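One protein chain omitted, others in place.
Coming up: subunit A.
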Amino acid sequence: MPSFVARCCGSLAVVGAAVGLLSGCFTDRQNEGQRLYAQRCASCHGDQGQGLRRLIPPLAGADYLKTHRTQLPCLIQHGQQGPMVVNGIEYNQVMPAQHDLTDAQITNLLNYVQTHWGNRLEPYTISEVTTLLVPCHGIDGK
């Protein structure tokens, strides 16, 4: 009996180590967009991208995502200030910049927004985001 336990645990340990090694081979990028959204966006824009009354614009069903597609990477990286109109309603809040996000992280974040809460918008590629970020590089000294 004890020898069985030892053998069993031994093989379990081997399997465990193998799983550990394997998982090291994969990044957790799959859910990065969702994670970044929860950490950096959900407090204002809501768990479901619903926004907050006339204070914070929604992301779910927001026409702005379609009409400003090419500007969204810069908007995330450098923030937003001043009035903006989303679905016919004017909002005027400060959105903080996210200077530390990489192009890949911005891509994942954008694609999460593009494809959730009923949004069925075309995902971005990383190279597309990199290109779209060029005009706003250095606009605020960062």
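As a working rule, contacts are C-beta pairs under 8 Å (C-beta built on N, C-alpha and C of every residue); 3 or more make two chains touch, one makes a residue touch a chain; residues count from 1.
As a convention for this text, contacts and distances are computed from a predicted model.
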Quiz item: What protein name does the UniProt record of the undisplayed chain give, "Fe-S cluster assembly ATPase SufC", "Acetolactate synthase", "SCO family protein" or "Lactate utilization protein C"?
Solution: "SCO family protein"
Exercise. Using the touch definition up top, pick the residue from A:Leu36, A:Leu65, A:Met95 or A:Leu132 that touches the left-out chain.
Key: A:Met95
Quiz item: What residue numbers in subunit A mark contact with the hidden partner chain?
Solution: 42-44, 46, 52-56, 92-96
